[in-house]
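Reading through the C-alpha cells given below for one structure.
Heads up, one of the protein chains got dropped from this complex, but the rest are sitting where they should.
Every chain is named by a letter (A, B and C) in the order it is written, and numbering of its residues begins at 1.
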C-alpha cells in the first residue's frame, strides 16, 4: 500500500538526529573544506560525527554505521542540510568508494579501509579523470606494470577533488596494454605521499584549492590495493560512477535546504525586487520537492527490486539544472550585490550565493557531463540507436 | 555614416503604400488561402495588388515591379502586415522561385513566368521534399529521363504547399542516375495537371488543406522548363533555399504586427491575467524589434557587398522560436479560452491565436529544421568540424 | 514511507490499458473527430460495465469507494488513449460530489445513471470562462458561490464552441440559478465543492501525464524508424537530447502527480496541516503535468517534422487534447499563485 508518511520509527530517527545535530553542529560555519586549513577543521567534525554514529548511518554497525534504512538515510540528509552542517569532505570516499568496497572488496580491505576512511583518519580522493580522458573515461592511458608483490603505477590523473589534502586516491590503470578502451583496466587504491607521486593543487573557479593533479611515476602499490579482479576495473568502476550519478551524491536534503534559504532571501527583498522573481522562487521550491518525491519513489523501487539504472541519468540532469536556476534566482534577487564574494561585509549570507552559483555550474559538468547523461538516457532508457 | 532614420524617399514610399493598402485591403478578412475557396479569393487580391504595382515592389518595372530598394521592400512588408492584409498565396513563387529565375533563368523564361506568376494568373508551388528526403534533400530519388524534346519525370514529391490548388511546381529530379547525392540533379518546372500527374491534398495540423502530395509517372516536360543547366540543379536550388531561410521568407513586418496584436490582447486582460505574463509580452515586442534591426543590418551588409551566407541559419532559429513563444504568451493570456478555434463565437480575435500557434510550431521544422540550421551555423559560421 | 502502487492498483491499470488499447485506438478517436454526437463518448459503455466510471462512488450506489490513488493510474491511461469525453468529471471529480450533496434530494437519481454509464457529468466552477465537455455532458454540476446546482444540459444556457481538439466539446454557459436545480448550499457544500476542484485538477494532471507518455512513445518510435542522412534520425544527438529531455519531464511529473493523489486521499489524517499539504501537492501536480505535456508535445512534433504537422498523423490528437484540456481547473499560473500564497 502506498504510504507517504514516515513510520513512527522513521520519525523517531528524525527526532534523534535532529537533536544531536542541533546540539553538536558548530555554531560558526567552518572555513571551506576545499582549503587546506578548512579541510583539517572539517576532518575534526567528521570524527565527531563518526564517533556519535552519524557518519554513515546506513552502514553495518561493525563499520561504525547504524544500519539505517535508505529512507532513514534520506531523513538524516534532510536534517543535516537543514541545520547547515559542514559539507562532507569525506564524501568521495564514503559515497563513491565505499559502495564499491562493500560490493567488490575483500573482508581484509573492508576492515582496513572503511572505518578509518569514514572517521576521517584516512582520507581518500577520487582520481578518475586524466588530462585527455574526461567524459571519455575509457580512453585513459595511465598504466600499472607487474612487479614483485605488486604493481608500478605511471601516468597523470587530474580533477582529483581535495586530492591535495588526501592520503590516498582510487582510480583505474591499464594493466593489460594489449587491450583497448574498457578492457584490461584495473581498479587501484594508491598513496598520495612518498616516492613516485607528485601532487599539484589547482585552484577552482570559486577560488578554493579544490582540485589536484597527480603525477605518478613507478609508484609502488601492493596487490592488496586492488579492488575486485585484475583487468576487471571497468566493471568495478561502473558500480561507483552509477552511485555518483544516482542516489548517493545528491540527496534531496541539500536542495530543500537551498530552497528554504532562497525563500528567506526573497522574504528579505520581496518588496523591492523584480516581481517576476516570485515565480522563480516558487519553481525552485517545487523543484526541490519534486526531486524529493522522485527520490523516495526511486528508493521504494530499489527496495522492491526494481532496477534503477540509466534513469539516474535523467536524475542528474534534473538536479544539476535545478541547482543552477535556483542560484540564478538568488543572484537576481540580490541586484548589484550579487557580485559580492565571501569576505565582503555587505554580502548577504556571507557571499554564499555567488559561491554556490559557481559550484552549481559545475553540476552539469562533473560526474559525466549532462550531454553524456542525455545520450545515456536516450540510448538506454528510450532505446534509441547509438549515433 | 550610420543612419537609422528612413530617408525622405523611403518615408514617401511608406506613405504611398500605406495609403494604397488602407484604401484597398479587404475590410473583411478572407477565408484561409490554404483552402480551395480561400485560395481563389486570395488570387483575386493578388491580381489587384499586382495591377497596382505592389505585388513585387523590388522587381524591375518590366516585370511589374517598382524597382524599390530592399529597405523599401521591408517598409512595404511592415505596412502590409500592419493593416493585416491577406497572406500571400503566391509567396513560394515570388519569394523562392523568382530569385532563382532572375539569377539562372533565360530571358524567355523570365518573360514567360515572372509576370503571370506574380499576378496570380499562373500559380506555382514548391515541390522540394520527398517522403524519404526531408532534411536530407540530397537523398531524393525522383528521376527525369531524356525523351524527344524534353524529359519524363517520375517520382513522388510531398509537403507541396498549396500544391493542391496550383498550376505548376518546381523541384529537383535526378537526371544522371550514375551520380549520387548532390550531383546529377536538375531543377525543373512541371505542370500539376494533365496526364502523368496525380495531386492529393493533405490536411495540415490546423485543419487547412495546405499540403499536397504529388505523384508523377512519366510526366512530360519540355527542355524549356529547366532552370539553369542540366545536372546543376543542386547549385541552382541552393540559391533558392538560402532565400527561403534568409531575408525573403520572414520579413520583420509580420512579427512586428503579431507583437502589436499581442500587446492589444494583453491590454484587454492585463487586470485579470497572470502578472508574470507582462515580461513575456515585453519579450515578444523586443524580439520583433531585435529581428527588425538585425534585418536592416543584414540588408546594409548585402548592399555594401558583405556576404550573409550561413548566418541566415541563426536568423531562422531566432524568428521561428520567437514566433512560438509569442503565440504561447497569447494562449496563456487567454486562459481556458485558448482552445477556441475559428468558428467559435467566444474566441478572441476569431481564434487567430491557436491557429497562429500551430502555424508557428511549423517554423522550427520547415525550410530546414532548426537542428539542421544549428549544424550549419556551427560548421559554417564557427568553423567547427563535421560530426 | 512506501512510494509504490499496490498490485491491485497496477492490475486495475493494466485492465483499463488493455480495454482502451482495443476499443480506443487512434482510429476510434479519429471517428470522433468527424462523427455525430452519439459517437462522441466511445468505449463509455465498456468502461462503465467494468466499473471504471463508478470507481469513486459508494458501494451502495454501485461503485467501489475507491480513492484518488486508485483512480490516478486509470485516468493516466485515459490520457494515454486520448479517451474522449468527461472521464475526469464523471469518474473522479463530479460523481462523489453529486453523491455526497444530493443524498435525500431528487437529484440523487443521477448518481446511478452516471455509475451505469447512462449519463455523463460536466463540472463548471465559478470564474471558469468555458464549460468543458458541456454540450455533451448530460448533467452539469454548476457552482455558484457556496451552492451547487445540478442542471440538465438543455437548461444550462449552453452555446457550443469549437475547440482545437474536435474530440472535446466546449461551450459557454449562461445559467440563471434556479431553485429546482439546487443540490446543496452552505459551509458543508463549500467544503465538498473545494474537494471536487482539487480532484478535477488532479484528474486533469493524470490525463496530462498519460498524454505526455503517449506522445513520447510516438516520437521515440518515429525516431527509430525514420531515416535521414543514411541513419535513423534517433541516432542524431540533437534528437536524442530532445527526447531525453521529454522523458525527464515525464519522469519527474509522475511522482509529483502520484504524491498529490495520495495526499488528497489522505487529506484528513492530520487536520488542517494535511489539507494544506494536499492543496500544495495538487497545485504542484497540475503545474508539473501541464508543463510536461506542453513540452513533450513540442518535442514530439519537432521530432516528427512535417509528417507530424498533418492530421493524417495520429500525433495531433494528443497534442490538441493537451492544448484544450491543460488550462482547465486552474492554469499553471493560478496554481503557482496558490503555492506562493502558502509558502512565501
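Methods note: a residue touches a chain if its C-beta (ideal position, glycine included) is under 8 Å from a C-beta of that chain, and two chains touch if they have at least 3 such contacts.
Predicted model, so just to flag it, every value in this text is computed and none were measured.
Asks: Which chains here would be touched by the one that got left out?
Replies: A, B, C
Asks: Which of B:164, B:257 or B:281 sits in contact with the chain that's absent?
Replies: With B:164, B:257 or B:281 as choices, the missing chain is touched by B:281.
Asks: Where the complex has a chain not shown, which of B:20, B:102 or B:296 is the residue touching it?
Replies: The single option touching the absent chain is B:296.
Asks: Looking beyond the chains shown, say which of A:120, A:134, A:233 or A:253 touches the absent one.
Replies: Among A:120, A:134, A:233 or A:253, only A:134 touches the chain that is not shown.
Asks: So which bits of chain A touch the chain we can't see?
Replies: Touch set of chain A with respect to the missing chain: 129, 132-136, 139, 158-159, 202-205, 207, 211, 273-274, 276-277, 324, 331-332, 335-347, 351, 354, 357-358, 361-362, 364-366, 369-371, 374, 387.
Asks: To test your reading of the contact rule: which positions on chain C touch the chain that is missing from view?
Replies: Residues of chain C in touch with the missing chain: 236-238, 241.
Asks: Touching the absent chain: which residues on chain B qualify?
Replies: Within chain B, the residues touching the omitted chain are 1-7, 10, 71, 263, 266-267, 270, 278-279, 281-283, 285-286, 289-291, 293-294, 296-297, 299-301, 304, 311, 313-314, 317-318, 371, 373-375, 377-379, 381-387.
Just so we're on the same page, only the chains that are shown with their structure count from here on.
Asks: As a quick test, compute the distance in whole Å between the mean CA positions of chain A and chain B.
Replies: Result: the chain centres lie 52 Å from each other.
Asks: Would you pick out the residues of chain A that each touch at least 2 other chains?
Replies: 278-279, 387, in rising order.
Asks: Among the residues of chain C, which ones contact at least 2 other chains?
Replies: 236-237, 239, 336
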